[in-house]
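In this view, the complex is presented without one of its protein chains, the others remaining in place.
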Amino acid sequence: MQLWLIPILPFAGFVINGLFGRRFSKGLVNVFGIGSVVLAFAWVLKTIAGLGDLNSAYTEHYFTWIQSGAFTINCDFSVDRLTEVMLLVVTGIGSLIHIYSIGYMAHEHGPNHGGYYRFFAYLNLFMFFMLVLVLAANYLVLFVGWEGVGLCSYLLIGFYFTKKFATDAGNKAFIVNRIGDFGFSLAMFYIVKAFGTLDFSQVFSRAAGIPEGTLTLIGLLLMVGAAGKSAQIPLYVWLPDAMAGPTPVSALIHAATMVTAGVYMTARSWPIYTHAPMAMEVIAVIGIATAFFAATIGLAQNDIKKVFAYSTVSQLGYMFVGVGVGAFSTGIYHLVTHAFFKALLFLGSGAVIHALSGEQDLRNMGGLRSKIPWTFWTMACAWVAISGVPFTAGFYSKDAILLAAYRHAPWMYWLGTVTAGITAFYVSRAMFMTFFGKYRGHEHHIHESPPVMMLPLTILGLLSLGGGFLFEVPKFLSSVFPPVEEFEDLTLMLTSVGFGLAGIGLAILMYVAKPAMAESLAANIKGLYTLVYNKYFVDEVYDATVVKPLVGGSRLVLWRGIDVGVIDRLANGIGYGARDIGGVLRLFQSGNIRSYAAWVVFGSVLLIVALGLAAGGGR
Amino acid sequence: MDIVLFLIFGTIAVVAAINVVVQTHPISSAVSLIGVMGSLAVLYLLLGAEFIAAAQVIVYAGAVMVLFIFVIMLLNAGAEVKRGRSLVVQLLGAPLLIALLGLLAYFVERVFPQSVKVHFGGFTGGSAQAVGRALFTTYLLPFEVTSLLILIAILGAIVLGRKELD
Partner (left out) sequence: MTEVPISWFLALSAILFALGVAGFLFRRSIITVFMSIELMLNAVNLSFVTFSYQYKQVSGHLFTFFVMVVAAAEAAVGLAIILTVFKNRATLNIDDVDSMKN
């Protein structure tokens, strides 16, 4: 089956574009950059077709990576139905976004068209690592991909590296991710200690026999890693800042693929979690809390990309709820549909920004429906999908999660439904402020985006609308995950839909019918509004409690105290000591011959005494 | 008889040596040193070292000291002027000397048996024949090396003493 080709094709694209892209024309960069991903997608299709009805995992072993006594780690790739779903999402959406980038990044020109080849090289590198992550057959190879996508995220967020806020955001993403990775590493150590191996098949088959306490600990630590990568409380702070990167990056990495790695990893580890119910409970609680929390922040944001960023955090929370209540396939289902409509929302906002030559503030948009109609209609598909309008893709997946949540704990259902309403509201708000009403900005040449950008938008629009009943993901994944009872309740379904429609309605009221209402409402609840608008000051709190003490401690204790005070003093002290000893010895060199003679006589007297003692002692 | 000789010439040697150290003018010191060497030559004879005694008088007293006197007269060296000082010598000098002398005396008394006595004729192996035989058989290499040494000394003295060519 040659599974290794799937990640290697984008990696080859990275190498070629990275090393030689500087000298290529744009067309040649495109051939390698996009061609490699499209080829990978084609190979994925071929592999899936070749594997047929996969009921157990198909593994390919490549080489033994680590061999230490009884502990072995191999470089293996394995494919089961879950992997197939992920592969299709990653390569499919990845290809669409690569095609979109041709148009979006076309202006990155310079003597050697500047960052154009660099962008595609990094993007290809990201695809490589993501595919390694998805195909991995043990935790360590997964971790390689995990770290690699973190690296590419950093590189791509800080793509416009001459701008400080971009590089700061890249640093923030990487550092916060690192905290999560620390948890992941600890989890891996515990797995090795408890199971003696990191291989998925071996770990999962033995999970039943391990004490629940150990499994809970492992599960919680894995969750720390997932919280970092998938932007859950408390490690979500990097995702909104990551919008500093180019929009295709936000779409691919921070909506469709990288941030879902945490969900994927958690779903993959379901044998561990089903035997550690407390860990699952924690995951579900974190998920629903994040979903609600992020949705409220999204209400008040004015940057179009930030709105969708908080929306991503919120939707990821939904996925974790699905996984946390035991309905693993619903979490993955939402992952797939979210990839469709969230990528579309981001790409669409990229088209809007492109049309307005860089404007991102919602307050400066308006009335664009007539000027960029195609963008509007495709984004509208995503809008209805995320709002949970019946029969769209988002409706099916969100509904499945909410129902599963109700079975587990009704309060989660209610909180999730309220959040759905808020979600519908803020996305509608963004849509209305952008496309309806009067244009409030200054731009004169508002033009539709080129076809190369429109095509992916169209495809994603169709998928957002129809993807729900085209791809019956839970049924597809039923052989992978433990069986969940089929549950349908019309009342609950209608209630959640109702909340969603109410959200849209309220947005129509506030932003279309009576535009002034928004401002007056904001003025009336100024305190609360300020709190939400400033994202509950979480970043500031982190800065004060974690960052500043750490930096201050480093500076005072580690730098001044230890490095300068101890180590430097030690090193310099040796120098000073040598110099001082030399200074003392120098006094012998008086230049006076008689004193030299005196010292000689002194020495010879000592010698005589010594010899006498030696001989005397011998006698 | 031997002991009388020893006492007389030993005393002369010590007195002359003290004179060497004490006198201010170098010429007086040089002449006293010749006296020391002469007394030592007699003591060598007492110890049966005929060849060495002759060499002492001819080479040491006769050549080396004459050289000294030539140089003193060439430099027109006057009486010594007490100038300059060394703290080390002032502090350590006397104690060190006493220590040195004391130690040497102590070890001499302890190590050397009182039974061996010196009298003239007690050792007959110091004749020129014996010395010559030893010199040209056992000690041939040092002999040749010292001849080289003398050559180098001559060269050195010439180089150091000549006028700078303008």
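Which chain is which? They are A and B, in the order written, and residues in each are numbered from 1.
We take it that a contact is a pair of C-beta atoms (placed from the backbone, for glycine too) under 8 Å apart; a residue touches a chain by one contact, two chains touch by 3 or more.
Since the model is a prediction, treat every value here as computed from it, not as a measurement.
Although one chain is hidden here, its contacts on chain B can still be listed: residues 1-3, 6, 10, 13-14, 17-18, 20-21, 26, 29-30, 33, 36-37, 40, 43-44, 46-49, 51-52, 55-56, 59-60, 63-64, 67-68, 71-72, 74-75, 77, 80-86, 89, 93, 96-97, 100-101, 104-105, 108-109, 112, 114, 116-119, 122-123, 125-126, 130-131, 134-135, 138-139, 142, 146, 149-150, 152-154, 156-157, 160-161.
Looking at chain A, the residues touching the absent chain are 586, 589-594, 597-598, 601.
In this text, only the chains that are shown with their structure count from here on.
Only residues 84, 86-89, 92-93, 96-97, 99-100, 103-104, 106-107 of chain B touch chain A when the two sit together in their complex. Considering their complex, residues 590, 592, 594-595, 597-599, 601-602, 604-605, 608-609, 612 of chain A touch chain B.
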